[in-house]
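With one protein chain withheld, the remaining protein chains of the complex are depicted in position.
Let's look at subunit A:
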Amino acid sequence: MKNNLMKKLMPYTFIFPALLLLILFSIIPIIISLVISFTNLDITGLGNWGAVKFIGLSNFINLFHDSLFLQAVGNTLFYVVIGVPAVIALSLAIAIMINFGQNRFFKLMRLVFYTPSITNTVAVAVVWTFMYNPSTGLINNILNQIGLGSVGWLTDQNVAKIALIILAVWKAIGLNMLIFLAALQGIPKDFYEAAELDGASWWQQTIHITIPSLKFSIFFVSVTTLIGWFQFFDEPFVMTKGGPLGSTNSVALFVYQNGFQQSNFGYAASASFVMFAAIILATLIQFKLQNKQQNG
C-alpha cells in the first residue's frame, strides 16, 4: 500500500522543484501584478500595508494623460515598426546567402554573424556607446575620413532611436539567421531542380520556392521578434537612460523607472499590463493573418 502511494507520488518529485519556482516567480507574480495595478502601492505602502488602497482604474487613466508614458509608447511603436522588418529582412537575406555554399568560408560566416547574439548586452552597449562617441568614436572617425560630417548618434533626439535600433538589429540577426538556415536546409532539392528545368532564374526560385517554403519560420521569427521589441529595455537602459529628453525611452524602461527608481509600484504595474495587453493583441493579429493566408 505504502509502495503504491510512493509510486503515485514519484512523478511529482521530478517536476516539483521546477514547478514550485515557476509558480512562485511567474504565476503568482502575474496575479499580484494585476491586483496592485489597481492600487496606489508605493514605498510607504511597502512598510505599512494599511496605507494601500484600491483606486480603481485611476492608474490606467493617469497613464494615458502622462506625457512621458505616451512618449514611451510612441518610441516603442517606432522601435517595433522599424526593428521587426529590419531584423526579418536582414537575417533572411544573410541566411539565403550563407546557404549558397557549404565550404569552410560559409561555415565561418555563420559563426561570424551569430557571435553578436551570444555576447553580453551590457558589454556590447558599452562598446557601442564608445563607437558612437561624437569625437573619439569609430563611426564618426570613419565618416570624417570619407568626407562626411559628424553625427551626434546618442545626443541628437532624432538620431538616437536609430542608433539604438542599429545595435539591437546587429545583435538580433544571428539567432534568427540560424532559424532560417535550419529551415532552408530542409527544403527538398528537387523543388529547385524542377524549377531549373523550367528555366526559372535564381531570383524567381527565391520568390516562388524559397520564401513560400519558409512561411512558418518567417511567422515564428516575426512573432518572437515583435514580442522582443515590445520589451526593448537593455540598450536604452545602458546607453541613453531613455534620453536625450525621453526620445529613446521605451515602455519597458518606463516600467523600470517608475517601479524601481520612483517606487510607484502600483503605477508601474499598470503600465506593464498595458504593455502585456499590447503584446497579446499584436500576437493575436499575427495569428489571424497567418490563418487567413493559409486558408485564402
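Simple rule for what comes next: a residue touches a chain if its C-beta (ideal position, glycine included) is under 8 Å from a C-beta of that chain, and two chains touch if they have at least 3 such contacts; residues count from 1.
By definition in this document, contacts and distances are computed from a predicted model.
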| item | value |
| --- | --- |
| UniProt protein name of the chain not shown, from "Electron transfer flavoprotein subunit alpha/FixB family protein", "Phosphate-binding protein PstS", "NADH-quinone oxidoreductase subunit C/D" or "Carbohydrate ABC transporter permease" | "Carbohydrate ABC transporter permease" |
| Among A:Phe64, A:Phe260 or A:Phe287, the residue in touch with the chain that has been omitted | A:Phe260 |
| Contact footprint on subunit A, counting only the chain that is left out | 8, 10-12, 14-15, 17-19, 21-22, 24-30, 32-33, 36, 46, 94, 97-98, 100-101, 105-106, 109-116, 118-124, 126-131, 133, 135-136, 138, 141, 145, 170, 173, 175, 178-179, 181-183, 186, 202, 216-217, 220, 227, 230-231, 233-234, 238, 251-252, 255-256, 259-260, 265, 268-269, 272-273, 275-276, 279-280 |
